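Here the structure is laid out as structure tokens; the discussion comes afterwards.
Here the complex is missing one protein chain, while the rest keep their positions.
When the chains are written out, they are named A, B and C in that same order, and each has its own residue count from 1.
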Amino acid sequence: MSDYNPMELMICVAARNLEDGATVVVGTGAPCAASMLAQKTHSPNLCILFEAGGVAPILPSMPISVGDSRTFHRAIMASSMPEIMETCQRGMVDYTFLGGAQIDMYGNINSTMIGNDHSKPKVRFPGSGGANDLASLCWRTMMMTVQDSKRFTSKMDFITSPGYLKGGDSRYEAGLPKGSGPYRIITNMAIMGFDGESKRMKVLSINPGYTRKDVQENCGFELLWADRLSDTDPPHSEELRILREVVDPHRYIIGR
Amino acid sequence: MSDYNPMELMICVAARNLEDGATVVVGTGAPCAASMLAQKTHSPNLCILFEAGGVAPILPSMPISVGDSRTFHRAIMASSMPEIMETCQRGMVDYTFLGGAQIDMYGNINSTMIGNDHSKPKVRFPGSGGANDLASLCWRTMMMTVQDSKRFTSKMDFITSPGYLKGGDSRYEAGLPKGSGPYRIITNMAIMGFDGESKRMKVLSINPGYTRKDVQENCGFELLWADRLSDTDPPHSEELRILREVVDPHRYIIGR
Amino acid sequence: MDIGAELLSGQNELFTDPDADNARLFFRTKSRAMKNKLSTAEEVVKTMISDGDYIAIGGFGANRIPTAIIHEIVRQGKKNLGFAGHTSTHDFQVLVAGECFDRCDIAYIIGLEARGLSPAARRYIESGKVKLTEWTNATLSWRIKAAAMGLSFLPARNILGTDTFRYSAAKEILCPFTGQKYAAHPALYPDFAAIHVHECDIYGNAHVYGASVSDQDLAKAAKRVVLTTEKLIHTDKIRSNPEGTFIPFWCVDAVIEVPYGSYPGNMPYEYFSDEEHLQEWLKVEKDPEEHKKFIRKQIMETKNFYEYLELNGGIEKMIKLRSIELLIDRNKGGLK
Partner (left out) sequence: MDIGAELLSGQNELFTDPDADNARLFFRTKSRAMKNKLSTAEEVVKTMISDGDYIAIGGFGANRIPTAIIHEIVRQGKKNLGFAGHTSTHDFQVLVAGECFDRCDIAYIIGLEARGLSPAARRYIESGKVKLTEWTNATLSWRIKAAAMGLSFLPARNILGTDTFRYSAAKEILCPFTGQKYAAHPALYPDFAAIHVHECDIYGNAHVYGASVSDQDLAKAAKRVVLTTEKLIHTDKIRSNPEGTFIPFWCVDAVIEVPYGSYPGNMPYEYFSDEEHLQEWLKVEKDPEEHKKFIRKQIMETKNFYEYLELNGGIEKMIKLRSIELLIDRNKGGLK
């Protein structure tokens, strides 16, 4: 079994969740790498979109901006931001990836600020950008993140992007599209999904080298556990080869 | 003084109302001829738009459809119907021309049906097309029509396109854009405007060969009269020359 | 804000479901794969349109229309369709000949613009056989745009205060910021749409030149979309000019290559409309028997669009119409 780092594992697991013929809106970095890996393994027909307007480019390298010219290099379409967001709103986009400083048990995400005074934040982040839009409008939201009990918290300073809000049907009742929401949270320690009823975060599999105890101790809220809790299938050597040699040869992302 | 027919007079008078640098949405026929005449006389910078998307074409001939290729021949833009209508809604379009089977004292127009049962009309016409939109959204609506007491009526079978509705402020109160509405009704007998308060049709000038009596007798409602009622300035020989030789050499329109 | 009482509603029937979540559930299942979508008019009309469906036709009546599909709908005798009468002229006239639809959203029908009115269309509508709901060109454009945007309505400032509103299915609403009254137009998600384009690849990535009317929005709004195209192109041509893509593949379910496919309508930069033939349509319609014979000959007894085209002059006619489109006077100049 070949050696790998946590980022490589998260990217490989994320890629496996992107089936052939699906659509995914990605940002720069790991999500883009996961999508490129999926294209070069089991999903040659995966359609990658970028929020500034790029559709199905033949990516010559990792974009540094979701609006730079790489995102529509030999693309099927170089469109606009409203075009991409309306395509999501219409229900034509299956997946998206988000990141954030805080996430709670319902998959709500904070990428706006730390502190309790919005007008004078202790720490200010960029804000939603397209995150809230994609979390609201795409069918399934995924997240790749290193896990710790600060980031996985029950005390959110700010909910930037909607997960299942307060759980149960609260997301739909708020007016957000029926059947949409968080799908997978992929961390260095485990893979989580969400309970069908309560919509609380539920551990589906634990990554090699970690225990159930590790996963719970590095989470600020009580996790649910799948009845059939499994071991995460580690990156295969072929996945790693393509990721390292083809997708990210300069190790911009997997080198982090 | 050169001889002319009623259509030529109406077109020449309409053209004089289109000042240089203005925007006008036109259909096929007389309105298009009036706009072309204006461009070739005092308004070289008049911008002509067609509702299917054509903007500022160099018209090689009269279009037979507001969507045919003449309407965007060497145009500044071949856009879309929403683009044109939203440009009107934004307040960037100064003039439009409408036609219809019935018009009332407030400039409301019927181009939908004759009869009293909408589901089974006695006579069915094409309907609004873009007429209601342009009457609602452009700043000033004009009409060129032969005048008779059937067409100029107080009993409208159907209001397709809004004039001043019930007069006074009723047009604005209905939600239609502030300051917009009917501007000139140009007939074979007279030129009408609308009273600033009551918004009722008011005769501004009478065409050569007609009397105040003719104008009222050929109108199904009571007309208001300008304090300074004048004689309509008839077509000038240069206007007629350009109209006949350049704008409509085949007499498609002025031959009617 | 308890002003609901003052807000009016159009009284006529809304023929389609504007619900955005219902539309999303459909679009979730729509294929996004870039696969070969080549088909035939016969196959598409047979498999993609069911009696009772609500359909829309791209282009502008007699400009850039998918004639092969319109004829095939009549040829296969589709019935009880709903129709978006959005700047419909010759397309409407053809579907009337087949008495294919029994409900119609009206913006512009019956007329062929400067060419005059269609007697047959007039008879059909005045017969009372067709349920009518009034709209306008902009309203249908915005209803289609609302669907393309994944919404159930869009606000607009037209049709307020008129009978057009009264006999529509629109509703008045107030702007929550300004209190301004608007007409809310319900999203229109057609079951089927056919659009004729200048060129596209086998996946449905298309280029269109000239006025686009509402076709970019229509391709997104409709649940099933077929493109007829003047010619097929390689995807490299799409990828070499990605800002020029008019319709992307994911909107499209089928692609049919139909050279001269807008005949007898105008195809911008390619050929002008056949005005003589369109006048013939209007003439024969005056006599219902003549009209039946004409339709039998032109549509029912022709195997497909090419036989119809051949019947009316074929490629030599198209060369004439191309000269007209390009403003070439073949009587002047040229090599002796």
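Here is the rule we go by: a residue touches a chain if its C-beta (ideal position, glycine included) is under 8 Å from a C-beta of that chain, and two chains touch if they have at least 3 such contacts.
No experiment lies behind these values; they were computed from the predicted model shown.
*Asks:* Which chains here touch the chain that is missing from view?
*Replies:* Result: the unshown chain touches A, B, C.
*Asks:* Pick out which of B:90, B:150, B:241 or B:256 touches the chain that's been left out of the picture.
*Replies:* In the full complex, the listed residue that touches the missing chain is B:90.
*Asks:* Write down which of A:37, A:142 or A:165 is the residue touching the left-out chain.
*Replies:* Answering carefully, the residue with contact to the hidden chain is A:165.
*Asks:* Touch as defined at the start, partner being the missing chain; which of B:178, B:241 or B:256 qualifies?
*Replies:* B:178
*Asks:* What residues on chain A make contact with the chain left out of this view?
*Replies:* Residues in contact with the chain left out: 27-29, 50-54, 60, 63-69, 71-72, 78-82, 85, 89, 108, 112, 118-133, 136-137, 158-162, 165, 170-171, 174-177.
*Asks:* Give me the chain B residues in contact with the hidden chain, please.
*Replies:* Interface with the chain not displayed, on the chain B side: 20-23, 45, 47, 54-58, 72, 74-79, 86-92, 94, 137, 139, 177-179.
*Asks:* Which parts of chain C face the unshown chain closely enough to count as touching?
*Replies:* Chain C touches the missing chain through residues 1-2, 4, 7, 9, 14, 18-21, 150-157, 171, 173, 175-178, 180, 182, 184, 186, 208-210, 212, 242-244.
As a working rule, only the chains that are shown with their structure count from here on.
*Asks:* Among line, ring, star, complete and other, which one matches the pattern of chain touches?
*Replies:* Looks like a simple chain-to-chain line, open at both ends.
*Asks:* Calculate how many whole Å lie between the centre of chain A and the centre of chain C, each centre taken as the average of the chain's C-alpha atoms.
*Replies:* 40
*Asks:* Provide the C-alpha centroid distance between chain A and chain B, rounded to the nearest whole angstrom.
*Replies:* 57
*Asks:* When you check chain A against every other chain, which residues touch at least two of them?
*Replies:* Touching at least two other chains: none.
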